[in-house]
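Here you go, one structure.
All protein chains but one are shown at their positions in the complex.
Chain naming follows the written order as A and B, and within any one chain the residues start at number 1.
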Amino acid sequence: MEEISSLMHGFGVALTLFNLGLMFVGIVLGVIIGVLPGLGGANGVAILLPLTFTMPPTSAIIMLSCIYWGALFGGAITSILFNIPGEPWSVATTFDGFPLAQKGRAGAALTAAFTSSFVGALVAVIMITFLSPVIANFALEFGPPEFFAVYLLTFCAFVGMSKGQALKTIASMMVGFGLAAVGIDTVTGQVRLTFGFTSLLQGFDFLIAVIGLFGIGEILLTLEEGLAFKGKSAKLNVKVVLETWRELPRYWLTSLRSSVVGCFMGIVPGGATPASFMSYGVAKRFSKDGERFGTGQVEGVVAPETAAHAAGTSALLPMLTLGVPGSPTAAVLLGGLLIWGLQPGPLLFQEQKEFVWGLIASMYLGNIAGLVVVLTCVPLFAAILRVPFSIIAPIIIVVCAIGAYTVHNNMLDVYMMMVFGAAGYLMRKLNYPLAPLVLALVLGDAAESSFRQAMLISAGDVSVFFSNWLVGGMTGLALLLLFWPTITVLLKRLRGG
Amino acid sequence: MNDEKHERSAASMRAAEVAVAAFLFLLGALAIWDSVRIGYVWAEDGPQAGYFTFYVGLFICISTGIIIFRALADRAMAARVYVTRGALQQVMQMFVPAVVYVVLISLIGIYVASTLFIGYFMRRLGRYPWVTTIGVAVATSVFVFVLFEVWFSVPLPKGPLEAWLGLD
Partner (left out) sequence: MSSKFSKLLRVSALSLGVLALALAGSPARAWEPTKTVEFIVPAGTGGGADQMARFIQAVVQKHNLMKEPLVVINKSGGAGAEGFLDVQGAKGDPHKLIITLSNLFTTPMATGVPFNWKNLTPVSMMALDEFVLWVNADTPYKTVQEYTDAAKKAGPGKFKMGGTGSKQEDQIVTVALEKATGAKFTYVPFKGGGAVATQLVGKHVDSSVNNPIEAVAQWRAGKLRPICVFDDARLPYKDKVTADMAWGDIPTCKEQGVNMSYVMLRGIFMPGGVPAEAVNYYVDLLAKVRATPEWADFMKTGAFNQTALTGEAYRKWVADAEVLHHELMKEAGFLAK
């Protein structure tokens, strides 16, 4: 096994005291960045990138990628505690994580989130270690029609799952698509839905909407019922970690499914955020407890976290071998590689063995270090819920405002956050499901672009979405998932008849 | 009786349903209007820039239109309470200062505004002693300052105080 010896060599490179120190610093910084909404992994890495120019490239990438792992871990914390996703990929974690915290099981939710993140990353990193030559070129198969099929698949895996009234689901989703379309159209460069306001040109960032709808909206709803958060009684010792671990093996099938979804979405590269939504949707459909998803199921935390972390990790593969960033953070890391004089591309694995295997080894070590750091802090994080409401609530709003500002360095976003907050409160009370809105806002733009790119390439011929086994298979699967409820009914009838 | 007053309805379910749906309807109509301006048909080389937004707007209008129509027809809904006065008052206790806070950020910078906001909230709703209030409020802002401006060198909005201190 050539890989094993290369990997061992990589461990030798990564396991210096200096590099281990950087790893630890990176994880801690990453967790902080991940906790703060708005200041995402991409910003964090970009900000710290110039600091690393004086280091050897291998040490630099170890530290920066550890910031990335830390941010992946940290994003879940505020999602679970306050319903505020620290990172885009932890939105789906709020669906069950926050109800769990309200039930007083914040510790369990955090442990499940961190552990499944680790599992997802581990699966992805093992895949990178042994299969990278085989799968590196998979992304080349993906043209615009294939990308559209991936987004369609994400959508179909997710819709139909909200129990709310159909009309309100449609309205909510369409509002999401509408908001995603505001600004400059990627394909024609035309300005649309801005009504002459230059400040609307930048469009609506999905994080602003989420911070407002989920975070601020939640605080307003909480206030209605008095000045307190639920779930104060969260257990505050490390035992909760062990208890949760005993529960987790039950969800091995969900973990496996989510890892596959995550790795696939990472290599394509479709991104960690769609991966987390797709995985949640799939888990809800196929789990026997699927009906109870959204009420605080540990399984509903395992699914999106595993997939997000698997996707986030495997996204580094297309970055290294093709120079295509699978996520905004990977894009910044890519810039770093170029500045250090390393050229990502098909030859990197041959020319820069030490660098590549040092990085891969650091993926193993960084994730282990990260897991240890965050797990020991579980009681600490859960204890935040015990801080009196009249102290923590204004601080949360301050953090949200900072987060909204840092997304684009723009005050308008902070105002929009308050508007979204009010909208979240009003809509939630009327049973408008907000998840479809958020998903549409995340994917709307990319889905529309790839659809229209595909149309440009095929000269307006829709059959391009069935033109080969890959795209046809995904489109078919998407349609199958969309009509799954109808199909099951039909099947039952057939069997009955 | 005070309690009774608190339990009284501030808005009926029907009123809220119609108001929110009407607002969304308006958004949908705006989307349709702008889509028509930039072209909403399926041209030879695929859909134009307004094609999707047109249908998005159309779907919003249709679905919210039906919601409005149903709500208006539903008498029982008018009797149901959307929010009680007491609850609304509670919510406004937070929402109004938060709006003021956000406006203040652009005037006096995020650090001073945050200190005032946290301070107001702790004092007014938490009834903490002045020492605790000022301590927590100032400590939070200083921590945020160190974290963002010093460590991450991410500039946040600043105002006259920072200019006077020479910190911007």
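The criterion applied here is as follows: a residue touches a chain if its C-beta (ideal position, glycine included) is under 8 Å from a C-beta of that chain, and two chains touch if they have at least 3 such contacts.
Everything quoted here is computed from the prediction, not taken from an experiment.
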Worksheet item: Looking at A:338, A:462 or A:491, which residue reaches the missing chain?
Response: A:338
Worksheet entry | Residue among A:62, A:91, A:187 or A:283 that touches the chain left out of view | A:187
Fill in: Selected from A:292, A:408 or A:428 as touching the chain missing from the view
A:408
Response to the item:
Omitted-chain footprint on chain A covers residues 42-43, 46-47, 49-51, 53-54, 139-144, 183-189, 191, 198, 201-203, 318, 322-325, 328, 331-332, 334-335, 338-339, 341, 343-348, 408-410, 449, 453, 456-457, 459
Worksheet item: On chain B, what residues meet the omitted chain?
Response: 45, 153-155, 166, 168
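Criterion: only the chains that are shown with their structure count from here on.
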Fill in: Interchain centroid distance [CA atoms averaged], chain A/chain B, Å
24
Worksheet entry | Interface residues, chain A side, partner chain B - complex | 32, 39, 43-44, 47-48, 167-168, 170-171, 174-175, 177-178, 181, 185, 187-188, 190, 192-193, 195, 216, 219-220, 223-227, 388-391, 393-395, 397-398, 401-402, 405-406, 409, 411, 414-415, 417-418, 421-422, 425-427, 429-430, 432, 448, 451-452, 454-456, 459-460
Response to the item:
Residue set of chain B touching chain A in the complex reads 13, 16-17, 20-21, 24, 27-28, 30-31, 34-35, 38, 42-50, 52-53, 56-57, 59-60, 63-64, 66-67, 82-83, 87, 90-91, 93-95, 98-99, 101-102, 105-106, 110, 114, 117-118, 120-122, 125-126, 128, 136, 140, 144, 147-148, 152-157
